[in-house]
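All protein chains of the complex are present and in place, except for one that has been dropped.
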Amino acid sequence: MKQARKHLKKVGYPSGTILYTGNDLDKEVEIELITYSKEKSSIKNIKSLDEMDFSSDDLKWINIRGLHDIDLIKKIGDIFKISNLTLENITHIAERPKVEFYNNYMFLTLKTLFFDEDNIEIIQKQVSFILMHNTLITFQEDKNNTFDMAKKRICENEGLIAKKNIDYLLYFLIDGVVDEYFVALSKIEEKIEDIEESIVGNSQKYELQEVYKLRKGLVIFKALTWPLEDTIYDILNEDSIISEDTKKYLKDVRDHLIQITELVTFYREMILGIFDIHLSNTSNKMNQIMTTLTVFSTIFIPLTFLTGIYGMNFKYMPELYLKWSYPLFWILCLGIIFGMYRFFKNKDWM
Amino acid sequence: MKQARKHLKKVGYPSGTILYTGNDLDKEVEIELITYSKEKSSIKNIKSLDEMDFSSDDLKWINIRGLHDIDLIKKIGDIFKISNLTLENITHIAERPKVEFYNNYMFLTLKTLFFDEDNIEIIQKQVSFILMHNTLITFQEDKNNTFDMAKKRICENEGLIAKKNIDYLLYFLIDGVVDEYFVALSKIEEKIEDIEESIVGNSQKYELQEVYKLRKGLVIFKALTWPLEDTIYDILNEDSIISEDTKKYLKDVRDHLIQITELVTFYREMILGIFDIHLSNTSNKMNQIMTTLTVFSTIFIPLTFLTGIYGMNFKYMPELYLKWSYPLFWILCLGIIFGMYRFFKNKDWM
Amino acid sequence: MKQARKHLKKVGYPSGTILYTGNDLDKEVEIELITYSKEKSSIKNIKSLDEMDFSSDDLKWINIRGLHDIDLIKKIGDIFKISNLTLENITHIAERPKVEFYNNYMFLTLKTLFFDEDNIEIIQKQVSFILMHNTLITFQEDKNNTFDMAKKRICENEGLIAKKNIDYLLYFLIDGVVDEYFVALSKIEEKIEDIEESIVGNSQKYELQEVYKLRKGLVIFKALTWPLEDTIYDILNEDSIISEDTKKYLKDVRDHLIQITELVTFYREMILGIFDIHLSNTSNKMNQIMTTLTVFSTIFIPLTFLTGIYGMNFKYMPELYLKWSYPLFWILCLGIIFGMYRFFKNKDWM
Amino acid sequence: MKQARKHLKKVGYPSGTILYTGNDLDKEVEIELITYSKEKSSIKNIKSLDEMDFSSDDLKWINIRGLHDIDLIKKIGDIFKISNLTLENITHIAERPKVEFYNNYMFLTLKTLFFDEDNIEIIQKQVSFILMHNTLITFQEDKNNTFDMAKKRICENEGLIAKKNIDYLLYFLIDGVVDEYFVALSKIEEKIEDIEESIVGNSQKYELQEVYKLRKGLVIFKALTWPLEDTIYDILNEDSIISEDTKKYLKDVRDHLIQITELVTFYREMILGIFDIHLSNTSNKMNQIMTTLTVFSTIFIPLTFLTGIYGMNFKYMPELYLKWSYPLFWILCLGIIFGMYRFFKNKDWM
Partner (left out) sequence: MKQARKHLKKVGYPSGTILYTGNDLDKEVEIELITYSKEKSSIKNIKSLDEMDFSSDDLKWINIRGLHDIDLIKKIGDIFKISNLTLENITHIAERPKVEFYNNYMFLTLKTLFFDEDNIEIIQKQVSFILMHNTLITFQEDKNNTFDMAKKRICENEGLIAKKNIDYLLYFLIDGVVDEYFVALSKIEEKIEDIEESIVGNSQKYELQEVYKLRKGLVIFKALTWPLEDTIYDILNEDSIISEDTKKYLKDVRDHLIQITELVTFYREMILGIFDIHLSNTSNKMNQIMTTLTVFSTIFIPLTFLTGIYGMNFKYMPELYLKWSYPLFWILCLGIIFGMYRFFKNKDWM
């Protein structure tokens, strides 16, 4: 939650103000420069952008981890001629996934999503991309496996990354992020199945709150992945820096995003179904309780009335003095019990 | 509420009648004239439009606060050649957000929205804009922070306002209004979270009415912000007085409006989820109450029947005269209680 | 209701049969001829169409009130060369709002809507328009304020009606009808607010039926106003007899129709919310009742058991003969009551 | 129901197999040949297609009643050069309404719908049309009033049928089928109103099943009429054998189909509303029952406790021996009853 409040930090500032609106403030900002070509590759952790060398024709991937060093962001803006609006979007972590095409670069922003199983909560981190000729700059709010894997692949010249152009690297990273969506969804799926199983047995209160949290999580999940499908669609239809070859790969990513939306719809349906079962369980339990009460009460209430009768102190109650009264009383009681039993059996209440 | 009734004030009047349909009638109408260029700026509170000076090339922003001075509105119409239909829209506060393009000006109307936390109600005020070459006229139904901030920025030559053209000022004001939407949504979000927390603990009646009011508020919120997204889209696609540069900024505003719609959908989902939890809580509480009643009743009803038996006055009841009858009776009672306890324990009712 | 049955009257007739399918059969059909120009105007109630004079260049408005005089309708068809299909549509009162463009005229049909507060019902009457060069023919199923107002305006040369062309008159009448939609919605709004208030206090059966009737009414309301928005859109986009100037006014009408659809959606949401509150109220009341029963029963049931114990007639019950037994019994009872009270207080049931 | 199972009969057959999948197998197939022009007309029941005479220029309508004579269907295919796919569609009764345009003919298939009031079920029969120059072939699964009426009109030279071309006959038949939709809807409407009225009084179980059946019926109704609207739209937009004149009439039919969809939506809303009222009625009844139980129990339980007290056999109970004890006991009881009465009156439970 706290979706709307993310925007509050920006309220009151003149537009064009570059401002980090997230919470990851205390981690140190890291800059990595990965240079690679088909033949060779190198990874450097650099302190300052001045260390960069722009002379070679090698592909360059500049990875910034941490978004709160505004000066750094501004400097990148200066060096690569990035629009102020783009810089604003990079540091404002409440942006919707979107793509924007500029003369000299393409800007893409999206969210990585993880599912925190303990709190049943979706954790989102913003990742932005600036794709230029031969150069990709990425801005990560937090660490991310996909990025580490890409670095490993480049270093070890594994797979297609080093063989293809810089736009393939962009595809690789997006694809990795979308794969992580599937990981998150798998965990949600398992959680739903757990609840499904336990709701069949017995339903307890805390589960329902889990169901509610999952429901919330799925709405957020959809809101953050669905615009990405649209974004990829925009990339596919724009004549941009992305080659036709890479677009074929991106088309696959888009298909996966459509599947994700379908899965979210499916999970939502399941959650609604689970709630209905829960409701029905509660009603059934109530019915069972009430049936027990009713059966007991209606059997004993007339019997107790009978004992009351013969507990009265009227002078003239002839039955009291007959020898067979007491045994007959018991027979009457048993008769009533048996009759009631048949009555309830008939009604299928016992 | 009272949405439809706002229109009633206009029913029966010939169309083209300029009529203020709001309630802010007693405040005095203020006219502010802000003249600015890159070099200098001035703010004047003027009494009459005749005081204005149209000779200079400076950018002019005329801000009218209060919509009930029909003569003033008409005079502006005369001076700037504004269509009667536009003037009608400015003073009729029940208009949907919309943009209209005329030969000599662009007309835009929208709502500022605030969330009244005490009454859980959305408060809306109408703001209209007439954008002309070098001149922007704004019509506010009520005071507004964004407008004050814009004035301050212009005076102090802060940010981009004074450096850019008059259409940037329009963007700045719209952006401020949209930022205030986020403020309102944040408050709604907090309210929902409050209710969410309290519904987990115990559910009381007044909360449900708050939920209902929030639900109502969100529908109104959506109805008043969603058409604005469409309106901005129209501006972006129309070849008008708005420069391409400003359109880039407006595109960001549109993204924010899409986010707002998504947030409203999200909150609606949460409210429906909260209601479901409330329903389930009520059922659970009922189950608990009924279980208590059933357990107590079914334990004591047969015992009371037993006491009834031995309270009867039959002459011939041999048990009554045996020495061990009374202790045996107690043992029987305890046996029944223990049996019942096991029975309920088994059913998980205790 | 009785929506589908309106069509039954036409079943079995050859198509092209002009047939009045409404119920307003006994009122006399009135024909009014209003002739006007910028300078002068005249209103005549005429008996027969032969009295009309077609020589002058003045604008002519022929208003027919009552649709069951089929001969009259046919005669109009002959005189003005109206298609048989159009005449069929004029008298068949179950038509959806729609516009049709013919070579020599434009045909428009729509509904006036009123809200009958006593029966909580939408009352619809059909109005059809045939717009030709200089002439407008209107067909009313029943009387209507808007039409009277238009006549008054023309006679008194008030407003723009007499100053503009005949298509402005058409706009004026449509605008009036749409204004009446707002009047109907205002009444619905008030009704909903009444129910809203009373449902907060106490919920009684008849209210829920009112809610149901309102729900039904809103569906009908939407079904009859929503196609009109589409119809106006068609008029705006067709190169027809309607001037650009009048289209600007009609655009405003369309905006109002969109607002009406939004309001209906809003009211529907409120009604669903009210039903949810009602449901929750019923559950809460049940909980309260059951709590009362449970508290009373569980306190007294063990006490009654105790009295039963000491009402037994066993010979050897030593307690019965002790002096302090009775006071101790009372102390025990009070102890049980106090214990129970604490137990229920803890559970928040008292 | 049994919607999906209709397709089963075709599974496993090579496509292009002409196979009747309905149940009307035992009725004899009838072939009628209606020949007409503006001047004269004739109807013949023929045994074999060889009896037909193709020399005259008169309009020809061949009406086949019964779809299970596969040889006949194939022969028609041979004579008129009908595609095998079309023949397949004619005999496979589970087809959706659709139109297909071939070089030499237009193929249209749709359903006639009737409402069986006793079983609350929609009965559908397939009708297919092959429209060629001067010739219309119709394939009916079962008898149908509209077709009889068309024959009568042609014979008696009534209405426009005999005066217009063969495509007008097609329109006439479609219009008749759509009119029968309104008849079916009227019956559904009446049924809903019946239930509506009875649910207000008292709700019994069988009604709810009727509501469920109506709900099912409406979904089927929509699924079978809604594609027809689309189909007519396709005919209107295709440059085919249908003349512009007839298209004007078909446009009216399309408007009616839109109305039908709106009515179905309306009835669905009503049915959901009725279910909500039913639910609320059930809850209210429960509340009433529980209130009765609670009032009775809570009044008498303390009284019974009191009688228990003074039924105890303690030796030392001083009250028992006082003269005014018994009358005082009664006064106490009446006091408790009165107090309880006030308590329940206050709570509005009595």
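When the chains are written out, they are named A, B, C and D in that same order, and each has its own residue count from 1.
Assume a residue touches a chain if its C-beta (ideal position, glycine included) is under 8 Å from a C-beta of that chain, and two chains touch if they have at least 3 such contacts.
Predicted model only: the values in this text are computed from it and were never measured.
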Selected residue (touches chain absent from view) among A:H68, A:K111 or A:R153: A:R153
Contact partner of the left-out chain, one of A:D78, A:E117, A:E238 or A:E262: A:E262
Hidden partner interface residues of chain A, rising order: 149, 153, 158-161, 171-172, 175, 179-180, 182-183, 185-186, 188-190, 193, 200, 248-249, 252, 255-256, 258-259, 262-263, 265-266, 269-270, 273-274, 276-277, 279-280, 283-284, 286-287, 290-291, 293-294, 297-298, 301-302, 304-305, 308-309, 311-317, 347-349
Contact set of chain D toward the excluded chain (per top definition): 1-5, 7-8, 10-12, 14-17, 83, 85, 88-89, 94-96, 98, 202, 205, 208-209, 212, 215-216, 219-220, 223, 227, 275, 278-279, 282-283, 285-286, 288-290, 292-293, 296-297, 300-301, 303-304, 306-308, 310-313, 317, 319-323, 325-326, 329
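Keep in mind that, in the parts below, only the chains that are shown with their structure count from here on.
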Rotation, 0 to 180 degrees and nearest 5, that superposes chain A on copy chain C via CA atoms: 145
Same vs different contact residues, chain A with chain B, by half of numbers used: different
Centre-of-Cα separation between chain D and chain A, whole angstrom: 42
Cα-centroid distance, chain B relative to chain C, in whole angstrom: 26
Shared-contact residues (touching 2 or more other chains) in chain C: 279, 283, 286, 290, 293, 297, 301, 304, 308, 311-313, 317
Arrangement of touching chains [line / ring / star / complete / other]: line
Set of all touching chain pairs, with the criterion as stated earlier: A-B, B-C, C-D
